[in-house]
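Below is one structure; the comments refer to it alone.
Note that this complex is displayed minus one protein chain, with the remaining chains in position.
A, B and C are the chain letters, set down in written order, and residue numbers restart from 1 in every chain.
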Amino acid sequence: MDEAQGYVLVTALALPLLAAGVLLFVPGTQKMTARYFSAVIGAILLGLSVYVFLAYQASGDPLQMQLRWPWIENVGFLAENGISLHLGVDGISALLTLLTGVVAFAGTLIAWKLEYRAKDFFILFWILIAGVYGTFFSLDLFFFFFFYELAVVPLYLLIGIWGSTRKEYGAMKLTLMLVGGSVGIWIGIFAVVHQAGAGSFDLPTLWAAGQDGTITPDMQKIIFPFFVVGCGVLAGLWPLHTWSPDGHMSAPTSVSMVHAGVLMKLGAFGIIRLGIQLLPDGAEFWMPALLVLGTIGALYGAIAALTQRDFKLISGYSSVSHMGYVLIGLATLHEVGVSGAALQMFSHGVMTALVFLLIGALYDQAHTRDLSDFGGVAKVMPLWVIAYVMAGLANVGLPGLSGFTAEFHIFVGAFRTYPVFGGLAILAAAIAAAYMLRMFGVVFFGPLNPRWKELKDLSPLETVSAALLILSMLAMGLWWSPFTDRLANTVTSLPGVIS
Amino acid sequence: MAEHAWILAAVPGIAFIVMAAFGRNLPRQGDWLAVLCATAIFALFFAVLANFLNLGGDSWPIQNSIEWTAIGDFELNMGIAVDPITMVMLAVITTVALMVNIFSVGYMKGEPRYWWYFAVLQLFVASMLMLVLADNLLLLYVAWELVGLSSFLLIGHYWERRSAVEAAKKAFITTRVGDVGLLIGIILFWEATGTFNILEITEHVKNGAIGDTRLFVTMMFILLGAMGKSAQLPFHVWLPDAMEGPTPVSALIHAATMVVAGVYLVARMLPVFELAGDALTVVMVVGLLTALFSGVVAFAQTDIKKVLAYSTVSQLGFMFVALGAGYASAGMFHLFTHAFFKALLFLGAGAVIIGTHHHQEMGQLGGLWRKMPITAATFLIGSLALAGLFPLAGFWSKDEILHAVEGQGTWAFFLLSIAAIMTAFYTARLFIRTFLGKPRDEEVASHTSEVSPVMTLPLVFLAFMSIVAGFFIFHDFGSALGFPGGFSEFVFLHYPSAFHVDWGLVGLSTVLFVVGTFGGAWLYWNGRLDRSTVLAEWQPKVYEMVQRKFYFDDLYQFLIDRVVLGFSYLVSWFDRFAVNDTGVDGSATMTGYTGFVLKHLQTGKVPNYAMAIAVGVVALTLISLAVGS
Amino acid sequence: MTTEILWWIFAVAIVAVSAGVVFARTVIHSAIFLILSLAGVGAMYLFLTIEFIALVQFLIYGGAVTVLILLALMLTRMGVAGRPEPTTGVQAPFGALVAAGLMATLIGVAVATAWPGDPGGNAVAVSIKTIGEQMFQHYGAPFMITAALLLVAFIGAIVIARQEDDD
Partner (left out) sequence: MVPMENYLILSGILFSLGVYGVLARRNAVLVLMSVELMLNAVSLNFVAFSAYLDPDKATGIIFAVFVIAVAAAEVGLALAIVIRLFRNRSTANVDEAATMRW
C-alpha cells in the first residue's frame, strides 16, 4: 500500500515535467492547446494533491508513502543508498502538497489570459511546479537540493520575461539572493554528509545521525546558520527579505501567486527539514535568534505596510510579516507553535495567492496599482471586493478563516515558550488590521472615482480560481481537525520539540 | 432542549449563508426570511428557557461540548454552557433582534443593498448568540471577532459615504486593540491552566493555579478586551462614530447587544476577577470615569443619535461600576433593562429620521410631538426609563447599581449619583429639543409624518418592555413566570438574594431623577436656548472642550498620523534605503566595483599573462619544495 | 676525457648562442643564433648516444622550423628603418628576475635531488630498434593522433595565413 501510494508521489512529480516536455512540441501559435493542456494537468495535480493529503494517515509512522529508487551507490565515498530518489511525505509536507495543488491549479487558470509567449510560460511554470513538488517529497538530501534549485531557477525567466515594473531589477535581485542562499545550503549539505560519515544523502539516515550525536553538537551549531540563512532568504527572513516587495511587484500574476503562495514556503520547509530535523542541537542553540528575527520581521513588515501606496508592496510587506509568524512558530520548538507554523504556511499560501490574483485582475484593467488612484471600486467590482475582503480578513486573523487557525496556534506556542514575543506577535496582527482596513477604505469604498466606471468584475476563470482559494481558507478556518490531526503526529515526532 | 441551545446560533447562521448567496434573487430580497429567522429564534428561546427552568438550578450550567482539535497535549473542546447569565443575554438578543428585524423592514425600505443588510444582520445575531453560549474563551473570542466583523460591515453599510467607511474602520481597529489584550489574556489563562473552558479556568484559579501578580495581569488583559468592545474610556471613541450605520443597527449592535459583550465577559469572569487583587477596583474606576465623562459629553451633542451613543457609553459605565462592586446581578439587570429602553430610543430616533426624511440634528427638529405621536409617546417612555422614573425599568436597575455601590465607599456612590443626574439631564434635553416646542425648521416639519406600523409596532412592544422589564427584580413577579424568584435570585454570583425595596434609596433615586430632569427642562423648555448658551458664553474654552469630546479623537488622530504613521514611514524608509539600497543593492554595487577595479589586471597583453604564468610556476615550485622538505 | 672537454666546449657554446637568441638586437641575428643553438642541442643528443633523436633534431629544427622562422621574419619585416624601437618590453627587468629565479630553482632541484638509477655513470646507448618498437607498438595510437594533429595544424595555418580576397 505504502509503495503503491509512493507511485502517486512519483506521478505528481513527473507529471509537470512531462507536461513541460510535451509543451515543447506544441507550436507557439497554438495558445489554446497549451492552455487547455495546462489546465488539465493542473486539475490532475490538484486531484493528486488532494489524494495525498486525504490518504495521509493521522496515526502511525509520520513518514508515509515512501518509495526508493537507488541511483548512485557504493561508488567513491558513497555507501549503500548513497543517492537515491527517496520520496515520501510527512504531515507537514502532505499539507504543503495540498497547498501546491491548489495554488498551482489556480495559477494555471490565471495564466490563461496571458497572450505573450503563452506556451513558453507554461513550460517554465511546470518546471517550477515540479521543483516544488520534488522538494516537498524528497527524503534525500541531494534531490531535496536539486528540486529546490529547480524551483528557483525558472523564476528568473518568468519574472524577467513576463514581469512588469522594473522586472529586470526584481528578477535579478531575487535570483541572486536566492542563489546566494543556496550556496550556504550547499556548504551545509556537504558538511552534514561528511560529518555523518554514513556515505549517504538519505535524509532519514542523516536525521538519525543528527539526533544520536554523530554530528557533534558543536558542529551542528556551526552548520545550522548555513541552512537557516540559505533557506531563510526564500522564507523572507528579516533582513534578507527585500527581494520580496520588489520581486512581487515585478512578477506576473500567476508567478506571484505561486511564488508567494508556495515558493516562500519552501524556505520555511527547508528550515524544518534541514534545521530542526537534521540538526536538533543546532536548532536548540540558534532558535532564540531566529525568534528575534521572526518577530522583527512580523512587526517590521506590518508597520512598513501601513504607509505603502502600491497594492503589491502592501502584499509584499504583509508576506514578510506573515512569514515572520512562521519563523516565530518554528522558533518556539513547541508542538503547538510548530503546528501553527505549518498551518500558517498553508494559510498564507492560499491567502496571498488570492491577493495576488485579485491585484492582477485589477492591474490588467487599470494599469496602475497606486491605492490613491482608486475609490469606490466596490460599486463596479463587487465580486472582486468580496474576495479581497475575505483575503484581507484572513490576513488580519479573523476567526473562521484560515489565518486565525494558524496564528492562534503560533501564539499559543509562543506564549508557552517566549511570552513577550508572543505578545509582540499579536500586536503585529492588530497592525495588520490597520493596514488592511486602510486599503479597504481607500480603494473599495467611498465615492466611485468616475475614471473606473468601466472596470469589469472577475472573469469566470478568475472567479473559479478565487473560489477555490477562498474555499481552502474557509476549510481550514472552520474545521481545524483535518489539518491539525495530520500535523500532530509529525510535529510531536520532530526532535527537540517540546509539549 | 437547553443542551442544544446552539441551534439558536445555527438558525441565523444558516439564514446568513442562504441570504448572502441568494438574497438578492429572493422575492422582496429576502427580508421575510430575516424576520422569519428572528421569529424562529425568538420562539426557540422560549423553548430553551422553559427547558432550562424545568431542569432546575442543580443542573446549571448545562454543558455540551465536542472535541475540536488536538495536537499532542494540546486539546481543544468546543461547546456551549447555558446558565442564568446566558439566559439573560439570550432573552435580550432574541427580543431586540426580532424587533430590529421587523423595524428594519420599514427603515431600510428602498435603501441600497437591502438584502445584504439583512444577511449581515443574521450573521451578527448568529455570532452574538454564539458569543453568549460559548463554554470556552476561544469560541467566545471567535464570536467576539465575528460580531466585530458584522459591526464593521453594518457601520460601513453606506460605504459610498467616506465618513461611514472611516467610522467602520475606526470601530474595527479600536476594538481590535482591545481584542489583542483579550487574546493575550485568553492564552495566558491557557498557559496557566491548560484549558480554555471558562468553568474549568474558574476552578483552577480558585485552586490557586495562577500567582497573584500574574492573575492580575491576565485579568487586565481580559478587561482590555471588554473595555474595547464596551467602549469604555479610553476606547470609547469608536461608538459615537459608529452611528454612521443604519439606525436599527445602532439599536441592536451599538446599544443592546454587542457593546454589552464586554459587560457580559466581565460578569462571566467575575469569580476570577474577585480573586485577582485590585482588578475589580480597576473595573469600577473605569466604569465611573466612563459614566461621568460620556455623561458630560452628551450635553454638548446636537445629533440625536450621538446623544444616544454617549448615553450608551455612560450606561455601560454604570454596568461596569456594578460589576466592579462585585454585583453580577446588578450589572446584568441593568444590561437587561437598558437593552430594551435604549433599543427603543434608538429605534425611536430611527423613526424620527425616517419621519423627517433624514434629519437628525436637533437644531432642525423640535415639535415632532404633534406630527409623530406614537413615536413621541414611546420615545418618552424610553427617555423616562433611561432617566430613571419610578417605576419604569431603568429606575429599578439603576437603583440596584446604587445599592451595590453603597458598600464601596462614599466617593463612588457620590460620583455615580452625579452621573445619574446627568443621565436624566441630557435625556430631558434630548426629548424636549426633539419632540416639544415649535418646529425650528419649517421645511423639515412640513414633510414630517408618522412612520408606518411595521416600525411603530416594535416601538410599542419595546416601550411595553421598558415599563415591565424592571419588575423582574421582584420575587413574586419572577416566581409567577416560573423563575426561581426575582432577578437577583436567578442571576447571582455566590448566593441568591431576594430583592427588598429600600425606600431611602428609592427616594434618593427619585430626587436624582427630578433634579436632572427639571434641570434639563428648565434649560431647554419650549425650545429656548438662552439659558443653555450661558455656559458656552461664560466659558467658551470649557464648552469647546466638551463639544470636542475632551479632545480624545484629536489626540488619537495625532497619535495615529504623527506617531504610528510616522514610524511606518521611518520603517519604510529604512527598508528602502538602509536594508535594500545599502545592504542589498550596496553589496551588488560593491561586487561590481570590485570587478571594475580588478578588470585592470586584464591588460590583454600576452607578455603580462606569460609573466603571471612564470611567476606562478616559480612560486608553486618553491612552495611545493618548501612543503615537501 | 676528450668527450668531456668536447662536451664542456659545446655546453658553453650552446649557452652563449642561446643567450644570443634572446639578447640579440636584430631579429635576424637571433634567428641565426637559434639555428646554432638547435644544432648544439642536436650535438648534445649525440653525446647522449641517441643518434635517432639527434637526426630528427637536425632535420626538423635545423631544417624545417628555421626555414619557417626565417620566412616569417621576411614577411613581417618592419619596413622603415631608423624607427628606433626598443626590442624589449617594459617588463623586461621583471622578466629577468623571474627567469633568474627559475634558473636558480631548476639548477637547485637538479643538483639537490637524489635521482634513482645511475645518473653518475655513462649514458647508455639506446638502440634505434628499441625506439622503433616502443613507438609503433606501445605508442602507436598517440603517434597516429600526432600525425592527424600535424595535418590539422598545417591546414589551420594555411587558412589563417591565407591572403583573403577582400584585404
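Keep this in mind: a residue touches a chain if its C-beta (ideal position, glycine included) is under 8 Å from a C-beta of that chain, and two chains touch if they have at least 3 such contacts.
Not measured: the values here are computed from a predicted model.
Student: For the unseen chain, which displayed partners does it touch in the full complex?
Tutor: Per the touch rule above, the missing chain touches B, C.
Student: Please output the residues of chain B touching the missing chain, sorted low to high.
Tutor: So the residues of chain B touching the unseen chain are 599, 602-607, 610-611, 614.
Student: Tell me where the left-out chain touches chain C, residue by residue.
Tutor: So the residues of chain C touching the unseen chain are 3-4, 7, 11, 14-15, 18-19, 21-22, 27, 30-31, 34, 37-38, 41, 44-45, 47-50, 52-53, 56-57, 60-61, 64-65, 68-69, 71-73, 75-76, 78, 85-92, 94-96, 98-100, 102-103, 106-107, 110-111, 115-126, 130-131, 134-135, 138-139, 142, 146, 149-150, 153-154, 156-158, 160-161, 167.
What we mean here is this: only the chains that are shown with their structure count from here on.
Student: If each chain is a node and each touching pair an edge, is that a line, ring, star, complete or other?
Tutor: Chain contacts: open path, no cycle.
Student: Just to be sure I understand: the centre of a chain is the mean of its C-alpha atoms, right? Then which chain's centre is nearest the mean of all of them?
Tutor: A
Student: Indicate the whole-number Å distance between the mean C-alpha point of chain A and the mean C-alpha point of chain B.
Tutor: Once rounded, the distance between the two centres reads 37 Å.
Student: As a quick test, compute the distance in whole Å between the mean CA positions of chain B and chain C.
Tutor: Chain centres of chain B and chain C, defined by C-alpha means, are spaced 101 Å apart.
Student: Cα centroid separation between chain A and chain C, in whole Å?
Tutor: Using C-alpha averages as centres, the distance is 67 Å.
Student: What part of chain B is in contact with chain C in the complex they form?
Tutor: 607-608, 611, 614-615, 617-618, 621-622, 625
Student: Would you pull the chain A residues touching chain B in the complex into a rising list?
Tutor: Checking each residue of chain A against chain B gives 173, 176-177, 239, 241-243, 245-246, 300, 303-308, 317, 335-336, 339, 376, 378-379, 393, 396, 398-400, 404, 408-409, 411-412, 415-416, 419, 422-423, 426-427, 429-430, 433-434, 437-438, 440-441, 444-448, 480-481, 484-485, 487-488, 491-492, 499.
Student: Which of the residues in chain B end up touching chain A in this complex?
Tutor: Checking each residue of chain B against chain A gives 67-74, 76, 138, 141-143, 145-146, 149, 156, 159-162, 164-166, 168-169, 172-173, 176-177, 179-180, 183-184, 187-188, 190-191, 564-565, 567-569, 571-572, 575, 579-580, 583-585, 588.
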